[in-house]
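The structure appears below as structure tokens.
Yeah, one chain of the complex is gone here, protein chain that is, but the others are all in their spots.
Let's turn to subunit A:
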Amino acid sequence: MTAEDAGPAAKRARTDDAAEVADAPMPDAAPDAASEGEDFAKYTVTELMKLYYSRLFPHQDFAKWLAYGNDSKHAQADSQYFQRREFCFTLEGDIFVRYQSFKDGDELQAALVRRLPAKIDIGPVYNVDPQRRAAVAGGERAFAPVERELVFDIDMTDYDSVRTCGKEGHICHLCWPLMAVAIKILDEGLREDFGFNHLLWVFSGRRGIHCWVCDDRARQLTDEQRSSIATYFAVYKGEEKGLAKLALSYIHHPAVQRALEALNETWIETILPNQELLENEGNWEAVLAYIPDEDVRDTLRSRWQAGRVLKMADDSINVARWHDLVAEVDKAAHKEKDLKRKGALSRCKDEVVFAYTYPRLDMEVSKKMNHLLKAPFCIHPKTGKVCVPIHPERAFDFDPDTVPTVAQLLTELDSNNGKSSMDDAVEVFHEAFLDKLQLASRETLAAKARSAAAKPTLAW
């Protein structure tokens, strides 16, 4: 059931029609032409948006991406392709303006500067220009999405029960490795298992990450296929009775095993010490709850309370206690005669690692072709941070605290002769994603041309 199911006669919700919403007025205090050395930090994010959209937002590269080669003069290029893509603007006061579409990057930029959306969402490519959906023969029923990137959304708030450094909107270098390892696991899985090549990873501006899988094949997936991929990755299934629910088998599927190896490394090196998960009683009880044996729990508890754990020179207390836990569980599993209990014991170490570190996906976002997702290079309205691309190979080096804010960028722009950290973000966009994508898009068009040439034609 999609939005187009509403009857054509039904008056659309207040949010739908672009024409009904007046252009955003410029706030009086807004800096229109920045004078030398102005301190942009004193303005609100909204006030800075006009400068951002007109001087920094990389609309040309952005449009190049979403045109997938159809902006070229190639005979097989579909010049209407970009125009059929839905954009949704969120204006001040949470007014959604859906079904926007544009001819090209310039037209998009003009609209951005005029409307100053707090947020831009990208929707699917439809069978017709979404602005003209009402004019389609057969009414709005015949208006349907035909293509859409496969997207993933991971939000730090879903990790609140397993992180100790902060909650909700909080994100810092201590919990970032959770996101970095999520990138690693999904990136590997999507490339090696599903054969996708064009993955764009983006910081969502505040507390999470997005992934756009842009291969031709990914864009054509049906909802059912999208859902199957999301479920394939969903080892973490939510929480029940205070424990993570995990879809694990006794012997791991090769993809799950590969994930575990990546997780084990991050677990010991960063997450366990960063989050101090075995530092004090409050934290370690949550970990011990995964051990299905009262005696083992008691032994560990009393030893840790008494402070009797040998600490290797460069291990933190958390890592030392983890090794202690592993040894104790292994010992108990070795002694256990009952096969079922033995299995449960030897599995519980993996369960802890999966529960604390495995990517927690927002499944609904990935399942539907027509789900909107915030565009890269947006400015987060609360933090003022840019939704910058992340190079998946350097995900662990990424620091959410140093992501440039719009005020910072504008200051840089003024003092550095038109240069700013935005250039770095755009370079990552090119290097990690766009350059290879454009090569592939050209190849797709060439292949289309070859198959068109091979087809018998009626033109004699």
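By our rule, a contact is a pair of C-beta atoms (placed from the backbone, for glycine too) under 8 Å apart; a residue touches a chain by one contact, two chains touch by 3 or more; residues count from 1.
Here is the rule we use: contacts and distances are computed from a predicted model.
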Practice problem: Look at the options "DNA primase large subunit", "Mitochondrial distribution and morphology protein 10", "Ubiquitin thioesterase" or "Rab-like protein 2B isoform X1" and return the one that UniProt uses as the protein name of the missing chain. | Solution: "DNA primase large subunit"
Practice problem: Decide which residue listed in A:Gln76, A:Thr164 or A:Gln225 touches the omitted chain of the complex. | Solution: A:Gln225
Self-check item: Those residues of subunit A which, in the complete complex, touch the missing chain
Solution: 1-3, 5-7, 10, 13, 93-94, 138, 141-142, 158, 160-161, 192-196, 217, 221-222, 224-225, 227-229, 231-232, 237-242, 245, 249-257
